[in-house]
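Here the complex is missing a single protein chain, while all its other protein chains stay put.
Right, chain A next:
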Amino acid sequence: MIFLTLEHILTHISFSIVSIVITIHLITLLVDEIVKLYDSSEKAMIATFFCITGLLVTRWIYSGHFPLSNLYESLIFLSWSFSIIHIVPYFKKQKNHLSAITAPSALFTQGFTTSGLLTEVHQSAILVPALQSEWLIMHVSMMVLGYAALICGSLLSVALLVITFRKDIKIFYKNNHLGNESFSNVFGNTYFFSAKNYYKSQSIQQLDHWSYRVISIGFIFLTIGILSGAVWANEAWGSYWNWDPKEIWAFITWTVFAIYLHTRTNTKLPPANSAIVASIGFLIIWICYFGVNLLGIGLHSYGSFTLTSN
């Protein structure tokens, strides 16, 4: 009983903290930059991280199995991954470009998880025989971490597209016209006429770069996740690839992000090209993670849920 209460408390604390953090960021953005508040928001995200960790550990102890057996638990894991991604730059003493993406993502994921839509899977469930394996930990955690990183990266690309296409196309063409001195060597060189263009190109530069790095990390996790899933499938079902809907969509996600990485090989092209691919990738991740579960068929039906309350 105590575990349930503890779990309940931790869920609500983490949700509230993240809401407060987002409010602070909005205030920073719209009203005024108060540095002390910014620092406290960083610490608050660390507190959220510990809360969600506590939540997962509590569930682990309470149910006896690693907390990744159904959709609810994987969503909590997803918001935990977002909070990790949020605090990693903090520890590397870099300015956190990702905070605008990761904090709201963590909030929305937590919110959706704890909302009324998934109440039937809130309880810790027993593991069916097929899930009783050490591979569960490796495969699912890698996949969820991969999804989290890829979602962050694709959202950064979406932000890049928004900034690129917000003002007139005229500005975009003007930049493009400057030949091979393209966006990739603009570090420190004030190449543009107005401060607004400079900041815009700086933002685009930063977003492009961070999107690339985060998606690279996510791609690594996704690869490891898919391959460990294949090895597990071979151990459990005798076949490492079954053309299951979930497997197919994971493969499609992998391919789309491989396309993203390949579109970046040509550095002459503007960053918006690869950003478009990454934005498509964002949609595909959600189809893979959520959409396939709605179908409720195939070998991965543990994650399925119904939208209608039965």
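The rule is short, and it goes like this: a contact is a pair of C-beta atoms (placed from the backbone, for glycine too) under 8 Å apart; a residue touches a chain by one contact, two chains touch by 3 or more; residues count from 1.
Please note the rule applied: contacts and distances are computed from a predicted model.
**Q** Suppose you had to identify the omitted chain by its UniProt name; would it be "High-affinity nitrate transporter", "Leucine-rich repeat family protein", "Cytochrome c biogenesis protein family" or "N-acetyltransferase domain-containing protein"?
**A** The missing chain's protein name, per its UniProt entry, is "Cytochrome c biogenesis protein family".
**Q** Among A:L56, A:V144 or A:I217, exactly one should touch the missing chain; which is it?
**A** Answering carefully, the residue with contact to the hidden chain is A:I217.
**Q** Give me the chain A residues in contact with the hidden chain, please.
**A** Its contact residues with the unshown chain are 94, 126, 128-130, 132-133, 135, 184-185, 187, 206, 209-210, 212-213, 216-217, 219-220, 223-224, 227, 230-231, 234-245, 294-299, 301, 306-308, 310.
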